[in-house]
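The complex appears here minus one protein chain, its other protein chains still in place.
And now, chain A:
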């Protein structure tokens, strides 16, 4: 099931980044407004889509790479329960959420769908999700069977469970093995670096060393021309990664002691005014001033860091474990993985996140939907997902198989799993008003990268505006 989705130049054929689960500004998102308008119109005129066949379970997902594995699960489920039929619909990330909203509005949405932590709090607030702990089939899910923390992130502020964990992911460094060899660096060295916001530490030295200008001069050698760089040491495409720099500066900031919110889950106060964050950002984006990292707008943001690394324009990038199958498609050179560097506070942290299946509150038959959700989280389906080698399955008893497959493909999976084993992981911020926070922070991080003002000047006022959102709620 290994297939390449890339053209010869290494640019993705499809604009929908498979497996991307970062929130980011979208270009095609608005196309779906038409869909909303149309469905709303259909609803008003009383000719809504055919609904109510409770033997058919509509299941929506966005990741094309995971589709074959879940189709296999659906076939297994249908074999065990011949009275039901599972209908899978895949939509690219950019249009997925718009279609879902339109579906909730017009009652033409799925029964079960893949959900993301950046979105579900809003849906929970809007009461369009069915609490899984109230359904017979899913009520008995054991926290201990899933990777640590996954149940927690899918438990709402009201204590109800809104998602059944299906997989998890962490962030690590992906490197171009050829570039590494040419620079005389071993993967082991790359995975044991330290950074600090003052001089960047051994991590910045490494990034500088891996950077090569048009004349073949390395970033740490005299005569380096920072305005004509052939290979950047570190790639970057999206400055904010939603609102906490998941695959960008998030792990660095956390290693410098920054916490996005006042409590790990369901916080009511954001900390974008923390000097530890400002120091981290000023250092991080400063790498692009030094010529070690691309400048804003230099590469097309929609192509992602994937195409930067695959086209040989950068030597390494930070990216999520869900991207392993995509990087495995590299034909011209090998790609390997290494752990994120250690920060000033002595930890080498990474973001842990996971997707889950949620049941829509307009599901035709919630109990049937819950049976399918329970099956998706069962060992049967999870081992199929593990075998596909596309993502770490959520179940502890299935994850080893994925590790094996990825190790065979030449990826060091400990880069992703060690932080989990050592307890050096943190969550994405899960709070109410997520869409508002992202709407305010996205332009801010763009500004910090493109115009390079001191990040405190940009973030302090925004932090006030964000925290006001939560104040109004309490009144």
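Rule of thumb we're sticking to: a residue touches a chain if its C-beta (ideal position, glycine included) is under 8 Å from a C-beta of that chain, and two chains touch if they have at least 3 such contacts; residues count from 1.
The rule we apply is simple: contacts and distances are computed from a predicted model.
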The chain missing from this complex carries, among "Nitrite/sulfite reductase", "Alkaline phosphatase synthesis transcriptional regulatory protein PhoP", "Sugar ABC transporter permease" or "Mono/diheme cytochrome c family protein", the UniProt name "Sugar ABC transporter permease"
Of the residues A:68, A:275, A:297 or A:454, I need the one that contacts the missing chain.
A:297
Pick out which of A:220, A:364 or A:436 touches the chain that's been left out of the picture.
A:436
On chain A, the omitted chain is touched by residues 25-30, 33, 36, 98, 101, 104-105, 122, 126-128, 296-300, 435-436, 439, 442-444, 446-447, 450-451
